[in-house]
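In what follows, a structure is listed as structure tokens, so that the remarks can point back to it.
With one protein chain held back, the other chains of the complex are shown just where they sit.
The first chain written gets the first letter, and so on, giving A, B, C, D, E, F and G; residue counts start at 1 in each chain.
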Amino acid sequence: MLSTASIFDAFRAEIDDHNDRRERLIKASRDITNISKKTIFLLHRIALSPPRDGDAESPEVSASKKGRANLVQVRDMYAKLKDDIAGDRFWRYEGQVSPGLQEYIEALSFAHFLEHGTLITSEDVQRTLLGDDGQPASRLIFPLTVSDYLLGISDLTGELMRYAISSLSQRGGRTKAMSTLAFVRMCKGDFDGFTPQIRNLSKKQSVTTQSMKKIEDAVYAIVVRTSEYDLPPDLLDDLVAQITSG
Amino acid sequence: MLSTASIFDAFRAEIDDHNDRRERLIKASRDITNISKKTIFLLHRIALSPPRDGDAESPEVSASKKGRANLVQVRDMYAKLKDDIAGDRFWRYEGQVSPGLQEYIEALSFAHFLEHGTLITSEDVQRTLLGDDGQPASRLIFPLTVSDYLLGISDLTGELMRYAISSLSQRGGRTKAMSTLAFVRMCKGDFDGFTPQIRNLSKKQSVTTQSMKKIEDAVYAIVVRTSEYDLPPDLLDDLVAQITSG
Amino acid sequence: MDPADLELLNERLESESQLREKIKEQVLELDKKSRVMLGHLNKVHSIPSSEVPNLLASVRPVLESTHSIHQTVSQLVPAHQFWRWKDMWTNGLRSFVFVAAFVQFLTDGTLLSLADTTAQLGIKDEWKDRFALPVEDYLHGLITLVNELSRLAVNSVTLGNFEEPLKISAFVKDIFSGFTMLNLKNDLLRRRFDSLKYDVKKIEEIVYDVSLRKLAPKKAVSVNTSL
Amino acid sequence: MDPADLELLNERLESESQLREKIKEQVLELDKKSRVMLGHLNKVHSIPSSEVPNLLASVRPVLESTHSIHQTVSQLVPAHQFWRWKDMWTNGLRSFVFVAAFVQFLTDGTLLSLADTTAQLGIKDEWKDRFALPVEDYLHGLITLVNELSRLAVNSVTLGNFEEPLKISAFVKDIFSGFTMLNLKNDLLRRRFDSLKYDVKKIEEIVYDVSLRKLAPKKAVSVNTSL
Amino acid sequence: MDPADLELLNERLESESQLREKIKEQVLELDKKSRVMLGHLNKVHSIPSSEVPNLLASVRPVLESTHSIHQTVSQLVPAHQFWRWKDMWTNGLRSFVFVAAFVQFLTDGTLLSLADTTAQLGIKDEWKDRFALPVEDYLHGLITLVNELSRLAVNSVTLGNFEEPLKISAFVKDIFSGFTMLNLKNDLLRRRFDSLKYDVKKIEEIVYDVSLRKLAPKKAVSVNTSL
Amino acid sequence: MDPADLELLNERLESESQLREKIKEQVLELDKKSRVMLGHLNKVHSIPSSEVPNLLASVRPVLESTHSIHQTVSQLVPAHQFWRWKDMWTNGLRSFVFVAAFVQFLTDGTLLSLADTTAQLGIKDEWKDRFALPVEDYLHGLITLVNELSRLAVNSVTLGNFEEPLKISAFVKDIFSGFTMLNLKNDLLRRRFDSLKYDVKKIEEIVYDVSLRKLAPKKAVSVNTSL
Amino acid sequence: MDPADLELLNERLESESQLREKIKEQVLELDKKSRVMLGHLNKVHSIPSSEVPNLLASVRPVLESTHSIHQTVSQLVPAHQFWRWKDMWTNGLRSFVFVAAFVQFLTDGTLLSLADTTAQLGIKDEWKDRFALPVEDYLHGLITLVNELSRLAVNSVTLGNFEEPLKISAFVKDIFSGFTMLNLKNDLLRRRFDSLKYDVKKIEEIVYDVSLRKLAPKKAVSVNTSL
Partner (left out) sequence: MDPADLELLNERLESESQLREKIKEQVLELDKKSRVMLGHLNKVHSIPSSEVPNLLASVRPVLESTHSIHQTVSQLVPAHQFWRWKDMWTNGLRSFVFVAAFVQFLTDGTLLSLADTTAQLGIKDEWKDRFALPVEDYLHGLITLVNELSRLAVNSVTLGNFEEPLKISAFVKDIFSGFTMLNLKNDLLRRRFDSLKYDVKKIEEIVYDVSLRKLAPKKAVSVNTSL
């Protein structure tokens, strides 16, 4: 029969193992959050830069490409952590993994929006989290939960609000802002149905509502401004551009 | 003349540098906290183990030695971080460094108490934070602040309470508990004078007061128990030991 | 939102929500069994030791009847999702650990190991990514056991059984020293471990009272302490 | 507590506390100068542009008079302890950055660089571990400048100066695109940067109004936009 | 404890607990309907006014379908216990009030009275000790309506409808002055009423923008300003 | 807003507000009586048991004098609105339950049933939609009683009455096992029930102290332990 | 406790509690009057300027009727205890300051001084240790006035009165520059003063809108811009 001491020695090893893994995942999650946040700034930066003549791609598309390239780092980090989050461990450490994962989804969905103007599907997000050979389900590093997907996407609306407001001072900004507004309204509407089932989503929905109202107010201001003149908005933009650029 | 873009590029580099350093220090602080916490458990474990015949040292002294040996890891970690916390950087990142540092001081002072029964001086703590050659001030990895010293020591009283209560079920536990009580009362009294100057100390002092009262209550219970018999306490202990050990 | 994706997400949430309801039903069953066993075992504080075997005989079948609930739950939980759902039954499971370990102690004075507890609760190793007994819950059950034993030490003296506290004392000290081996975070387990110290102290006081009044028969003591 | 240590700690705290009082005195001076300059500059919203040079002439000596306070503070702060004490004067320093940059803009329409701001505030590089102008505070000062310029764009139109908004627009867009280069945390600076977008938008609206009403003389515009 | 008494106590607790579950089910239904209607009505911010009648046509049947839920709840609640259980459905009921009042405003620009709201929600006077619409909840619904109308004023301008803000302004000012005559306690309702001031101010600013630029037909403006 | 409707709303709000004031007055009376009785009963901890009957004689009339307050409240509360207003007097009512049950225990050692408590407080069944004693409040009163009895067990030993703790122990264990059979929700009542364990344990320790020192008459102990 | 001492303590506590009730009654009166006057003045946003004198005529008697409440309160408050009780009526008093200053502005466009406000509210200097108007409350009233004037500037343009914003702009800028000279602590007053900047900015934008469109008579604009 084992002594109590040796039995508890085994427990200690198991508890230490768990705590160490938890720490590793917390640190990795911070790193993933940082890479994702930097990517989001990068996306804003490139997408807002004036299109240069001769560029084959729009600033949005080239932002999206560079952003996605950046985010491959995150995938690699998850691949390296695979042992710590595989199988039933994912759910054990979900609380440690989620913050970084949601920030990653925010960045990824922003890149997707810039290129396609649509919402990235959960399947597409899951596809970025496959093992090296990019093969189906059996190669999942971990399964994407509905909750992480929706909460990550929820944060996207805040970035879109910033993007829309910043665009307004640019040529063609009104069109961009209107389509972004439509997108954010769609997010708000579609996500409302999920609020009872997803914890914390309703808090994020009220941030989304705020963002939506901010875009609405900004678009309103532009409409009011142009309504005073009897010319189509695009023509007005051109006129102003002519005058201010001498 | 530099373009705004290139000027802000430099700013970006500086801000990124700062954020990265901050992250490094937060992670290191978590590691230091973990090592210190584990050391505290180690100290309790060895100090409470029954003394074995033939051991030259008391359990307390051997706990202290092993604990201190463990804590050398922390010193090495600080030495490695030296560039990130040297000079005026220490104060810039104090908020990130303090949590780990205070936990380290808690562990170190516990080890010191077990060996010497006294409070480690701030100078002794500072001495453990010297560069490789162990030379004076010029070799400091960073200067120990009064606040970190006092707040770290403040947490010690909680561990001493646990130590005293656990000891009570052992032979000679009453004496240990009484001397620990005297020590905790001294801490409480001496630290009261510092509360106006040290932020958060008064919150910790109320935890210390709780710990002190817990030891007082436990010692009271023993005194009441032995008062019923007309024999000196030590003799009573011996009698009980004789009976229960068959 | 992509309509196909919207439907997919809704389906997943719907099935999770149904699963939750199904597990909840089992957990209510589980809690009922736990209340029944705790109700029975509470009597141990007021009956003479001679009646304890009968009491245990009434508890054991209930304990065994939990196996089928565990099995049902293990079939409900999808592969790898043990940690997702376990909060739902953690309280019940911890009290089963306590019951099993208490029954064992009252039967032969020994400590039920983690492996034996798992076996007694009918938890199969092959379910491990769907239903298992984690170390943490086992430890919680042991702490509840020590809490209860400090109460039993008091009441057994009241009932005139002066050997029991000595037996309890040796048993509890052994568990306590096991706990000192662990590196705990500042969590519930650590706080409950801190409270354990008071139980050990209380039991010591009873041993002290009993010993000094020379009420403990020499032999009983020596038999016990050899455990 | 070791009596020697107790005395040592007390001495250190005492001297820190005295130092705090001394710095506080300087900070009060600093805040007073800041209030005076802000009071003066507030008039820029209601005077014709011809009177601006006189206004600036009254602000510049006050700005220079801050040098000696900065010097005093730099001598009070112990080596390496810049970051320990800087919270005390951060607000004042940020408003000095704003004042210096506003004066520069009003003088020649250019952006005052970090290096030039440091120079204009009389902050010496050799004090760097005791008193310096961090990037963050410089950036805060610039954001305050943009806030103020959106107000100035409005009021200059009211005063019949239709060139000013165009000048301001080009200047502010340049600063704004600088800010987009930065990776900010979710802190005050990011929130203030978010608010900057609204200033840029407001100024755009004024440019729009003015342009479409063809109030801006062709030449003024072309001179300005070449900056 | 007397077994009969104990059984009585347990029966009462048990039946309350079952009742709670049954009401909860209905409340989930109620919340679902509320979400559906809010989802529909949310489109009013992005469609031309010509499509509004169709939108309302899709909402009305859902609103009517709540009658049967209200009836079910009124049958579940034991006599006299309206105030015991009402917290469970208060949120849902308030949003129904909002929906009904919003539909009415969009239909003919009038304010739905308390009596008409009760009728539209199919709440029968004979249920009054089991299910009713308290004044407080009616008022909460109206405040939500005003919050929504300030958003609608913004978006209708964006959609090129410059008369809508004038209509909204008159309607909201009427509600606002009604509220100022009510003797509200210092509670949530009072705090939400205080927030109405911001909505009124925002709507006034929109009317200002429209009037200043002479965007709305003359007549609409004068009608409004005569209030 | 329609003036008639507005007036209606205001009348309702106004009359509710006046009703609240009137009930408040009665509640102040109720609290005063509660303070008086608690003050009297507090003396039970320091008087010999022979003086208890006199003490109870001074409490009973006060208890009876609450009938008229209950009647007044029952007349103030509008039909069906019991659950709307009851929070206002819940605290007072719970302490009356405690007083009635304590008096009963001190008189003959029995437990006052829910029906008897209702009768003793002069609460009429015919008021049930305006004023009643809900199960929950009765149970809260019993828990307060157990809290107080653990204190009485301590003090009766101090006063040399060694039988009282045995009597209390039997009584409290009976209540405790009654509570374990109730299906309590996760609310305040459940939390307070959890705290009962500490009182039971404390009382068991007192019985232990008394038994160990053979202070109680043999018979009393054996009666107790047979429970 | 010494019975005489106990009685003394209780008397003091009791009389304070009664005094509080009596003052509360007056404060309710005071709040009612405040609501009435705010209700009246709210109409200023929707009536032509020609009707303003009549509106003011309806407010003035209410304002005068507050004198007697102030007198009553001043008689209730014990000598020297002004600062003990003033929190109870601070909100009401501040809104009276606002009303008086608003009426004055609407009458002749001037700012009501502290002394004149005190006189208009019928507060006697001889009550100073029982009832007075502190500087702080006067300043709070002025800030509320500025908040309201930014709303009035918006609405007067809507009503076609383009001179009003210019008048308001000059008046508000004067108050604003007065506040900048005050040495305010870091409290609520300071925070509300910071918010004044937004009102000033808003008013400037209205003046901009009016100027840009050349809606105001030339003279009015130049008067304004010379400030």
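The criterion applied here is as follows: a residue touches a chain if its C-beta (ideal position, glycine included) is under 8 Å from a C-beta of that chain, and two chains touch if they have at least 3 such contacts.
Remember, it's a predicted structure, so these values are computed and weren't measured experimentally.
Engineer: Which of the chains on display does the removed chain touch in the whole complex?
Structural biologist: B, F, G
Engineer: Give the residue, chosen from B:Ile141, B:Val219 or B:Val240, that touches the chain omitted from the document.
Structural biologist: In the complete complex, the chain left out is touched by residue B:Val219.
Engineer: When the complex is taken as a whole, what residues of chain F touch the one chain not shown?
Structural biologist: With respect to the unshown chain, the touching residues of chain F are 35, 38-39, 42, 45-46, 151, 154-155, 157-159, 206, 209-210, 213, 215.
Engineer: Residues on chain B that touch the omitted chain in the whole complex?
Structural biologist: 182, 185, 188-189, 192-193, 196, 213, 216-217, 219-220, 223-224, 227-228
Engineer: Where does chain G touch the missing chain, residue by residue?
Structural biologist: Given the touch definition above, chain G has residues 1-2, 5-6, 8-10, 12-14, 17, 79-85, 111, 113-115, 128-129, 135, 138-139, 174-175, 177-178, 181-185 touching the missing chain.
In this section, only the chains that are shown with their structure count from here on.
Engineer: Show me the overlap between the contact partners of chain D and those of chain F.
Structural biologist: none
Engineer: Between the options A-C, A-D or A-E, which interface matches B-C on more than half of its contact pairs by residue number?
Structural biologist: Selected pair, repeating B-C: A-D.
Engineer: Round to the nearest whole Å and give the separation of the Cα centres of chain E and chain G.
Structural biologist: 35
Engineer: Using mean C-alpha positions as chain centres, tell me how far chain B is from chain D in Å, no decimals.
Structural biologist: That pair's centroid distance is 45 Å.
Engineer: In chain G, which residues are in touch with two or more of the other chains?
Structural biologist: Within chain G, no residue contacts more than one other chain.
Engineer: Two or more other chains in contact with one residue: find those residues in chain A.
Structural biologist: Within chain A, the residues that touch at least two other chains are 16, 19, 38, 193.
Engineer: Which of the chains are touching one another, listed as pairs?
Structural biologist: Those chain pairs satisfying the definition are A-B, A-C, A-D, A-E, B-C, B-D, C-F, D-G, E-F, E-G.
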